[in-house]
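Yeah, one chain of the complex is gone here, protein chain that is, but the others are all in their spots.
Labels for the chains are A, B, C, D and E, by order of writing; each one numbers its residues from 1.
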Amino acid sequence: MEIMASIMKDHILQLLKEDKRIDGRGLEDFRPLTVETNVIEKAEGSALVKLGDTQILVGIKVDLGEPFPDLPNMGVITTNVEFVPLASPTFEPGPPDERAIELARVVDRGIRESQAIDLEKLVIVPGKLVRVVFIDVHVLDHDGNLLDASGIGAIAALLSTRIPKVEYNEETEEVVMLEEYEKLPVTRIPIPVTLAKIGGNLVVDPNFEEEQVMDGKITITTDENGYISAVQKSEGGSFKLEEIAYVTDLAYKKASEIREKIPGL
Amino acid sequence: MEIMASIMKDHILQLLKEDKRIDGRGLEDFRPLTVETNVIEKAEGSALVKLGDTQILVGIKVDLGEPFPDLPNMGVITTNVEFVPLASPTFEPGPPDERAIELARVVDRGIRESQAIDLEKLVIVPGKLVRVVFIDVHVLDHDGNLLDASGIGAIAALLSTRIPKVEYNEETEEVVMLEEYEKLPVTRIPIPVTLAKIGGNLVVDPNFEEEQVMDGKITITTDENGYISAVQKSEGGSFKLEEIAYVTDLAYKKASEIREKIPGL
Amino acid sequence: MEIMASIMKDHILQLLKEDKRIDGRGLEDFRPLTVETNVIEKAEGSALVKLGDTQILVGIKVDLGEPFPDLPNMGVITTNVEFVPLASPTFEPGPPDERAIELARVVDRGIRESQAIDLEKLVIVPGKLVRVVFIDVHVLDHDGNLLDASGIGAIAALLSTRIPKVEYNEETEEVVMLEEYEKLPVTRIPIPVTLAKIGGNLVVDPNFEEEQVMDGKITITTDENGYISAVQKSEGGSFKLEEIAYVTDLAYKKASEIREKIPGL
Amino acid sequence: MMGKPEGLKLIDENGYRLDGRKKYELRKIKMEVGVLKSADGSAYVEWGKNKIMAAVYGPREIHPKHLQKPDRAILRVRYNMAPFSVEERKKPGPDRRSVEISKVIRGALEPAVILELFPRTSIDIFIEVLQADAGTRVAGITAASLALADAGIPMKDLVAACAAGKIDGEIALDLNKEEDNYGEADVPVAIMPIKNDITLLQMDGYLTKEEFLEAVKLAIKGAKAVYQKQREALREKYLKIVEEVGE
Amino acid sequence: MMGKPEGLKLIDENGYRLDGRKKYELRKIKMEVGVLKSADGSAYVEWGKNKIMAAVYGPREIHPKHLQKPDRAILRVRYNMAPFSVEERKKPGPDRRSVEISKVIRGALEPAVILELFPRTSIDIFIEVLQADAGTRVAGITAASLALADAGIPMKDLVAACAAGKIDGEIALDLNKEEDNYGEADVPVAIMPIKNDITLLQMDGYLTKEEFLEAVKLAIKGAKAVYQKQREALREKYLKIVEEVGE
Partner (left out) sequence: MMGKPEGLKLIDENGYRLDGRKKYELRKIKMEVGVLKSADGSAYVEWGKNKIMAAVYGPREIHPKHLQKPDRAILRVRYNMAPFSVEERKKPGPDRRSVEISKVIRGALEPAVILELFPRTSIDIFIEVLQADAGTRVAGITAASLALADAGIPMKDLVAACAAGKIDGEIALDLNKEEDNYGEADVPVAIMPIKNDITLLQMDGYLTKEEFLEAVKLAIKGAKAVYQKQREALREKYLKIVEEVGE
């Protein structure tokens, strides 16, 4: 195993010297991407993302609940990622491990900090009753770069979400779900773009093999207004300041291309 | 260990060829059964079941609580089984494992689906306040066929249960426990009967050794009205359709015999 | 490891034959003790205890909450001890193990049973709203006798605690925190004193090495009124009745000396 | 089985069920084999509104070594529901229901797998319910059996599964969610069709002996139809491989 | 120790306690040895309303191997309360109280067991409280000690246990639940009677030094009476075996 890993690493590094990648892509190329929405009828929103052989299914459920005490005028979003063992020999059954937790939190930050969802519009009764949006990322096949696939799936699923309008009767204090549906108030489209660093080279959208041998990686989430809403350097390795600048520029460019592929945009 | 198991298996199979069992019983014989109720004074109901060397203690506690939102006019029953490590070298400390969970759920289904307890009579204030019945099965000595012993113990303990009558004052919204006691509304007596399949033979009430070498087993829970309220094929192995028919017939017969042994019936 | 332990044990026993200890102390001597309070500004009370090289940090947080249903006229105290792995190679990450739980419960009993805190004075609305006092013991460096250090730290931190006065408006049912602060109603100063038994010898305030080789130990918590509020024989080993009498006498004496070192007394 | 709303009829006067099926009619079933790259074998099954994915890993080394069996592989099964697979969001992680279902599915598949060929290893089956609409366990068994075949695990036979039940007093095939909620009984069955061996059998409800046996027989018929679809799905996968190799 | 209801007297003017006992009187105690088939040793103790079962397994192999000691067996103790053993149903599984009690019981039994005879093994003691009425830890130690003897584990002495306490200002033997709730202190003690070695000693309450030592002495007396009952119970078991062998 360790020996195979070292041979694979040598091979990948050898190719990179000539700006080639193990699967034939250029250093700045994403794998083929498809995004299909409304794949789970029982969920208020959903998206199936295929990024090369990586497959991610995101489901959105919307409930009613209480706001956080310190944020009485905001709805609640919560992001959970399940690395189910169906998706990879490297996943184990059990509660989310540090990889799944980090991934969920970076996806969540990208959405939250860009204010991609107008949380104020999710309030029904201030301080008492708001919509609670669950973003559940279910990894189906892990062939690398789960973070970008998850972030793309999350925003695509949110865009596809339809929720019943509600009417609140102040006298009876009752909430009535109407037959009429409305969209979630999604106002921005943050897209994460990840580059791995392998022996001094930077490659975008690393696949599983590349992730096995990389030193570290960095993810930049940008929106269509030119803002960054999350940055995360992950795993080991190190980056130079100029590399950060390069990565940021590339993130904008790739995010624009990806945004084209999201249904309904 | 593995060798001892294989020698034991050979021995059991050899005997079965002549319709004999390792402990001398016939294929359709239960081990000696005793059921003693009211053994735990602090519980509202209880039963100690000895089935050969298998010992099970069931305690019933009855609390007040809320009904399930979708079943506002029904009391709540909940069945829990503890495989405490005192009872067997094969039990480990910790939360219920899959064996204990399956057992609890099959006992629960047998009672629930036969409507053995009239849950509507457990309602005090519809949608708000009902009786919550905890059926706690505590395994004391595991010598095989825990499921039948537990099912017998559960219904015997329920039959022995006495709860204080309550009065609900609508104006003050207070519940008063009276000094007077009443029985739980138990209307049917479901009894599970288990057969193990060992090398093509079917034996009822398998003991520990037989369970170690069996291919699989099947449990049929029947009540005195001639209805089946739960069926569970468990472990590996397979059954022919004719075997299912035979097992069902035998389950009725054995259940009738067992019902005779339950105090107060 | 096992061999080193046995050599250390021989060495310690050899010294004890001449009434000497491995760190040069007499059998009835505590290690140097310092107690510093108000070290964590964000906590309502705090104390840093150094007992030789053992270091304990205790923080007190005070919240509002409900009383226990059976004790409607009493505030709530709760004691938690964290054996964080920073403090010792013998500590593992995870929820409190049996050592931490026992320690927390003995410290808690010493305080609770002496009624060191007047819990009735912590009631704001009887049966509904009381102060909840969290005593959190954080072990920083484990060089033996964590229990005495923790007990000393807990009572010192409680003595240092300042909480905002509250006003309860019966009409609006609202609680207002005032700018004015008051002390916690601490009325007694219980101090635990621990002796270890090593090969027939009794030594007070055992250090880490002594604890490694001791047979067992006993802790007596006494207050300044001459009462005992907790006793705990812990680990293995055994004590004679006369030893218990000796230990009790010494516990009073040592507790008086320790009480001198607590700021604000 | 919940209290049925007043006046709700699950079978109308013409013998049609709420989703338009006849009493002995299966829901629409789609199967696809080999849908995941990472797994050694995989399959996807759509069964009415059920959407189920199954993956097989193994035979492979077992991590906690004391679980190894010197004379055979161990089979492990994990049935899991995605949080968004049901009306009310399900908290992630196993609940008591999925622990039981995982156990009975293992018992349903074990008789088919020739475990003696791979001593000291594990064969791990993961079933993910992406959308649930009653009958997930039989759909899951059906998918898992395909995934085992896709992984090249030697088997005595495929395991095919189907449920029957009782609605409005009549025995009917393959209940959907509404029928399961308001029906009188559900009887999931799995078989190895070559020898008519029943490897899964449960009953949840209240039936006479005659009704029960009628339901079992009907479910077996359903499972045999499912078996044909399984074979077609595997044949398709085989043809695809042949095609690819031919290229 | 809770607030005592106004006017409640735990000892009446004639010196009788609520359950009719005198100050220095034990509750009724029944013991039976060898009550479980699966365990290597077992015992059942009824002590007033307490109903306690103890089982011993071992010496046996330890599963997580790094727990093994090269020069002796390890002793493990698990004290557990059945959910129905107390007035308010107890959620299954260990709480902080039972973790502490398990630990001090281990410390009470360890000095009696000759662990050096069985290196690299564990001796596991399981104590199940089936009904609780104050004094479960001393009853549990008493039962566990019998179960150890029944399992044939070599011991220096039996461990016998009993508690004393303070009620209505007086030191009394063996408090029951009501006395424990409304009393001023409880002092559980375990001893190895041959050498008068104290192996368990706790105090929960508020006592002067004199009261504390009086309680300890009284508890030791109680434990010695318990010791006689333990020996009788073992003798009965022995006679039963002799009888069976003789048959």
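Quick note on the criterion: a contact is a pair of C-beta atoms (placed from the backbone, for glycine too) under 8 Å apart; a residue touches a chain by one contact, two chains touch by 3 or more.
Treat the numbers as computed from the prediction; the structure is a model and nothing was measured.
A.B. asks: Among the chains included here, which ones are touched by the excluded chain in the whole complex?
C.D. replies: Looking at the complete complex, the unshown chain comes into contact with A, C.
A.B. asks: Among A:Leu16, A:Ala43, A:Ala230 or A:Ala255, which one is in touch with the chain left out?
C.D. replies: Per the contact definition at the top, the residue touching the missing chain is A:Ala230.
A.B. asks: Pick out which of A:Glu28, A:Asp53, A:Glu102 or A:Asp118 touches the chain that's been left out of the picture.
C.D. replies: Going through A:Glu28, A:Asp53, A:Glu102 or A:Asp118 one by one, A:Glu102 is the residue touching the chain not shown.
A.B. asks: Would you write out the residues of chain C that touch the absent chain, in ascending order?
C.D. replies: 40-43, 46, 53, 55, 57, 59-61, 63, 80, 82, 84-89, 93, 95-96, 134, 136, 138, 140-143, 208
A.B. asks: Tell me where the left-out chain touches chain A, residue by residue.
C.D. replies: 2, 70-71, 98-99, 101-102, 104-105, 109, 113-115, 215-216, 218, 226-241, 244-245, 248-249, 252
Here is the rule we go by: only the chains that are shown with their structure count from here on.
A.B. asks: Starting from the defined contact criterion, work out which chains touch chain A and chain D both, please.
C.D. replies: none
A.B. asks: Of the chains present, which has its C-alpha mean closest to the combined C-alpha mean?
C.D. replies: That would be B.
A.B. asks: Out of B-E, B-D or A-D, which pair touches the same way C-E does, with over half the contact pairs the same?
C.D. replies: B-D
A.B. asks: Please report how many Å separate the Cα centroid of chain A from that of chain C, as a whole number.
C.D. replies: Their C-alpha centroids are separated by 48 Å.
A.B. asks: So what's the Cα centroid distance for chain C and chain D, whole Å?
C.D. replies: 58
A.B. asks: Pick one for the touching-chains graph, please: line, ring, star, complete, other.
C.D. replies: line
A.B. asks: Give the pairs of chains that touch; include all such pairs.
C.D. replies: Those chain pairs satisfying the definition are A-D, B-D, B-E, C-E.
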